[in-house]
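Following: one structure in structure tokens, then a few remarks.
One chain of protein is taken out of this complex; the other chains stay put.
By letter and in written order, the chains are A and B; residue numbering begins at 1 in each of them.
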Amino acid sequence: MLFGRRKPGYTTTVDASADPEQVVLDLQKAEMAAKKKPKAEVFDINAASETARRLKETGSTFDGAAAKAGEDVIAVVERETGELAAKQAAENASAPAETPAEAAPDTDSTAKPELLDFLAAAPEAENDPYADQPTQTAPELPELTPAQELAGYIRSRSAAAQVTSHALLVTEVENADELLAQMPQDPQCEDIVARAGAKDTYYYSNANMSDNYAMIAQLIEDEDLCAMFAEMVRFNARIYPSATPLRYFRRSPYGLSPEEVEQTWKAMQGKPEFSDIEELTNNQNERFLFSTQYLTRRYAKAISDVDEWTD
Amino acid sequence: MAETYGWAGKILRVNLTTGEITTQDDEKYHKYIGGMGMAYRIMYEEAPMELDPYDEKALVIFGVGPLTGAGVPCSGRMNVTFRSTWSKGHSIIDAHMGGHIGSMLKYAGYDGIVVSGISEKPVYLRIEDGEVSLEDASEIWGKGTFASNKWMVEQNGREFETASIGPAGEHLVDYSTLNTSFGNSGGAGLGAAMGNKKLKGLAIRGTGSVKVADPKKVLELSNYMMGNLIGGNNNHNVPAQPQSWAEYSATSGKNRWSGAPGRMWKKAPGGPVDTGEQPYNDINKVALRCFKGYFDFGAPAAEYTVKNGGCSSCPIRCYTEYDVDPLADYDLPTHNSNTCMPVLYGTRVYPDGVHDFKYEGDGTMVINLAWSHAVDDMGLWDNYGNLNRDLLWILRMPREEATKYISEEEYDSLPWEWEKAGDPRWEVELIRRMAYGEGDLSVIAKGTLAMMEKFGLPKSWLDRDDDATNSNLIYNGFPNHHGPAEAWQVGMLYNLVFNRDCMIHEIVCETGSGAPYEVTKKVMEDFFGEGCYDKAKAYTPINENKAKLAAYCVNDKNFHDSATLCNWMWPMTQSPSKEREYHGDLDLQADFMTAVTGETYTQAGLQEDGERITQMLRAMTAISFQLNCGSANLRQEHDAICDWVFDKDPDFKAFEEGTTKLDRADMEKAKDMFYDIFGWDKTTGVPTRETLEKFDLADMADDLEKRGIYAQTTEAAAE
């Protein structure tokens, strides 16, 4: 294969202004409403047609008629191109610039026809350039065992950055435990890993998720913020080594609020099990935590300070 | 002309005095690769260092190489060689630029343009495949680079790529640039070198192609690179935030693989685009990895980002394209984009600080983007921040102290109320004065050395330990570029070689990545030997492998500016792939050379080719220093290191955990090793005859001999 493979991941785009769950609900509502509506709603394909829009905009009259009629095509093309250029020049002189945004006057999504409804109702396309070519489909896969199917479910959640709790699996699949027990023997499930957390066991595919990320995900699922802080501050001090900015826990995938971060760190102080975790402030007034098990204060401060830097 | 792959096969020669335009078969330069290497050979043969940089016979040489426009990822670079007017020795120097113009020059059929002479009236060079002409530029002389580039495209057609100098270049301001499409620029005084020739710009359209020997292999290698080796910008090989597929991330949250779930291009026309996760083997998300604005400014950047941009062929989009709408309130352009120094240093000229505009913490970013557009429009260079540092040095003084250097009248004519208010028009006014050479203050844009001379500052001014206003590692007028603070003695050594800031990123790409030290150390030691890679702020004394690594960096960078490849991305030293144990593939650039040119290249061979350029640079530098500084003893005159490098962090000793300071004796030992590796005389740092002959540069050895430079070496050794 000449080009790389695609891996499922996050969708690339979102409407940040909207709550994603609400978006889904609204769209579902709209779909249901569309189904109930009579199909009389008229959708002007020209309004949505890039070709038609551009043809209209360029004022092109060329439709291939000359070739069909056996006229001197080049002469006709030259003439029409000349006319078109003159017209465009005249238009450009007077008309303001087009923007793609102007192509869509309608922004009220509930009033718009749903794509699939629209397609089903539209007339068949003529002159399909690929009419004779078989539509490519994925090769037939061998039938999966129930355990393999469950592994696929875990795998797809891992690809979307989620670990799958045992509790969730048993509610989804009646004999989940039985299937999970079969996985270690099945080479096709060898990527499925179990990780014990404080409250539950979590499953993930190490083909789609790193062990370290699964550790983070498990700590998040455990919902013991003090333990999570201690674990990650020690991990970062031992592995990189680095001190951990308090801000670290506000970022993805932790996503804690500034208040949660402050409360957690406050709650940890004075507890003997967290006595190795200390705070420092760098030369840019940013606050960090570090573990004295792995870093001296002097070195932790030095590597947290931001030097005068350039690109 | 022989059929060649990679190289277009010919260069253009343009004499602005006579208007004569010719082409020349360039096969004889192929052993210098192209770009920088080719230009150095041409400069040596045709424009001796005796020439004043503004002499009619002085050359400005635009050069691309066999990989430019050949489809190799991160190859959209153009090198421009000319003579420095502002750094010590007035020697040979380069500007390096990105954008889309380098590949377009190749498509038009040229590996380079050698410009000589001085035009009577302002002209621009129009190239449309084989049709090359000098066109009247009086319409745009005096105009900013954005308007000028737009005008040239309008005049010639939308398929033209253009580059223009601004008022700074026209007014022969030493800190001046040539600017292409948007924010891509070549600095180092290129604007003035062109302005002196009355050459306003270039407009190029190429309908041809770059022939490649094995197109399938080029595609395969590109795919291998994009699916296995490439990281974020600077080839940082772990993401800035945890991503589910990744083992590691930068704990600080700051590196140049800065796209991440929740970090959005919020001003995209169709609503926010979340940069999301970018698994290392998904080549269709590579362009979402670098979110340079987020790296530079944090969350406020997202509020103003429309999308990413960058150079031709490069999947790493290191330009963030913004709509900074608060600037409209000051009648300043809001659509701004840059990736490098122009977006990082504008706040330096606000000693009283900056304020938020529209979002919490957006002050730095808004001010920096106003700076970016203004310097790019004026074609003003910042000498890697020395412009800003030198301005800060004087602007933060009380009036009575500052007026020792500039007149009271000039001091009072500055719109200080804008500085106090954090108004972006303050910086724009300063930039305008610099670009037009107005007032005593504008000596700062003539160079740090010119400023020191005018203000009567002693050499020891460069020894000060004040990182806000002094970043000069050596006494030659240009600052630190990824030196000791990021790359211990290695960084200090590679900062010694050039006649401008070194532009070497071979080490900072690793040290800035945020991957665990042990992981990167393994990669580096496997490639470059034991002990070559120090831990952050925990340095060890110099050793042979470090000195070799420093020499490798210099040669590798010179190859990049000749091939051309982007040195921010290349070589592929590390990888984001756990399966590869984070090892990149140093041979890939040689493999690309082979696939593109059809001739066999190896990484070792490319090191040799790069070193040939290093030796030419060193020999020409020695000649310049003898002519302009009275001595060709480069160890003394060129490579002397400023005191602050050894005296900073008084609470720490060198090699103690927690500091990046270096040790004087250790550094002299490092120079001995470094000179030894390069075959330079230990006393003078000049390439020996044997060394130059090894690289087929016997003519340069003869020249050094004839000039008495070798005799000086013998004398110095006897002392």
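We adopt the following convention: contacts are C-beta pairs under 8 Å (C-beta built on N, C-alpha and C of every residue); 3 or more make two chains touch, one makes a residue touch a chain.
Keep this in mind: contacts and distances are computed from a predicted model.
Novice: Would you kindly match the missing chain to its UniProt protein name, picking from "Transketolase domain protein", "COG3014 family protein", "(2Fe-2S)-binding protein" or "4Fe-4S ferredoxin-type domain-containing protein"?
Specialist: Matching the unshown chain against "Transketolase domain protein", "COG3014 family protein", "(2Fe-2S)-binding protein" or "4Fe-4S ferredoxin-type domain-containing protein" yields "4Fe-4S ferredoxin-type domain-containing protein".
Novice: Looking at the full complex, which residue from B:Ala193, B:Val212, B:Val523 or B:Ala670 touches the chain that isn't shown here?
Specialist: That would be B:Val212, which touches the missing chain.
Novice: Touching the absent chain in the whole complex: find that residue among B:Lys88, B:Arg317 or B:Lys557.
Specialist: B:Arg317
Novice: Please pick, from B:Ile283, B:Leu332 or B:Ala550, the residue that touches the omitted chain in the full complex.
Specialist: Missing-chain contact among the listed residues: B:Ile283.
Novice: Hey, which chain B residues sit against the chain that's not shown?
Specialist: 69-71, 73, 100, 103-104, 107, 129, 146-147, 149-150, 153-154, 158-162, 181-182, 206-212, 215, 218-219, 222-223, 226, 265, 268-273, 283-288, 306-315, 317, 321, 323, 333, 335
Novice: If you put the missing chain back, which residues of chain A would it touch?
Specialist: Interface with the chain not displayed, on the chain A side: 2-4, 11-15, 23-24, 27-28, 30-32, 39, 43-45, 47-55, 58, 60, 62-64, 66-68, 73-74, 77-78, 81, 92, 96-104, 106-107, 109-110, 112-138.
As a convention for this text, only the chains that are shown with their structure count from here on.
Novice: Using the average of all C-alpha atoms in each chain as its centre, how far is it in Å between chain A and chain B?
Specialist: Chain centres of chain A and chain B, defined by C-alpha means, are spaced 35 Å apart.
Novice: Considering the complex alone, what residue numbers of chain A touch chain B?
Specialist: Per the touch definition, chain A meets chain B at residues 2-7, 9-17, 99-101, 158-161, 208-213, 216-217, 236, 239-245, 247-248, 251-253, 255, 296, 298-299, 301-303, 307-311.
Novice: Going by the contact rule at the top, pick out the chain B residues touching chain A in the complex.
Specialist: Touching chain A: residues 216, 219-220, 223, 226-227, 241-248, 251-253, 260-262, 264, 266, 269-274, 276-279, 281-285, 288, 339-341, 344-345, 384-385, 467-468, 471, 479-482, 485, 514-517, 536-538, 578, 657-660 of chain B.
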